[in-house]
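Note that one protein chain is taken out, while the other chains of the complex remain in position.
Let's turn to chain A:
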Amino acid sequence: MSPANLNESSDSDVGSLNFEETKLTLGLPGVECRGTAAESGGKSGVKRGFSNTIDLNLRSSSSGGDKRCGGENDVLGSAKPPAAKTQMVGWPPVRASRKNVMRSCKYVKVAVDGAPYLRKVDLEMYNSYQQLLGALEDMFSCFTIRNYLNERRIMDQVNGVEYVATYEDKDGDWMLVGDVPWKMFVEICKRLRLMKSSEAIGLEFILQEHLPRTQVQVEEEDICEGVTVAVQRLLVSFNLVPLV
């Protein structure tokens, strides 16, 4: 995903946040101009505002509505803006030898529905799914992990919202975390997404409406678990990519 795509989708998202969260799109999640999440939201707004000064000015008034974005544009009049979107020569001032310090290994992006920014985890640091999910819980510390070893589900105790850990594999399919052996998972996982269970259910109903009944397979399992798992399998079998 190039920065260009990122900017387009998020600029149109700014004015209508809640709706966008549940809508199926192919854009990247989370990186929006939000006033509340002070650090990341303000920062991402600022960052984009700076490097795309011209773009934001031409686009919707919704970006001006965010104090940080708008303020950023005003105050910047004096300093010299760098070339938009292109990497500046010699900035940040980091020597060439320091540019590739990250291990040539398995850092994958983790997106959590509802969080304003992504994180990255190094899958090679963990030896099991349990360790990974524990680390994710630490990272997005508003969630606590439920002790269901078979479910790969994470629960937000504050809001009572359940999350399902999913991942995109090498073929670009979205899979439920936990089916394959850990080492294979590390090998094939390209990115992670903690998806709201409720959203998974919502999607299932959308699908049911648009597809002939014979093609919908819902397993006869416990309502909570089964729906989640089944929806995952539906998504996979219909090659639908959820909001990431």
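Everything below uses one rule, namely that contacts are C-beta pairs under 8 Å (C-beta built on N, C-alpha and C of every residue); 3 or more make two chains touch, one makes a residue touch a chain; residues count from 1.
Throughout what follows, contacts and distances are computed from a predicted model.
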| item | value |
| --- | --- |
| Listed names "GPI-anchor transamidase component GPAA1", "Autophagy-related protein 13", "F-box domain-containing protein" or "Guanine nucleotide-binding protein G(I)/G(S)/G(T) subunit beta-3b", matching UniProt entry of the absent chain | "F-box domain-containing protein" |
| Positions on chain A contacted by the hidden chain, ascending | 1, 3, 6, 28, 31, 38-40, 42-44, 46-47, 50, 67-68, 71-72, 75-76, 78-82, 87-99, 101-105, 109, 117-120, 122, 124-125 |
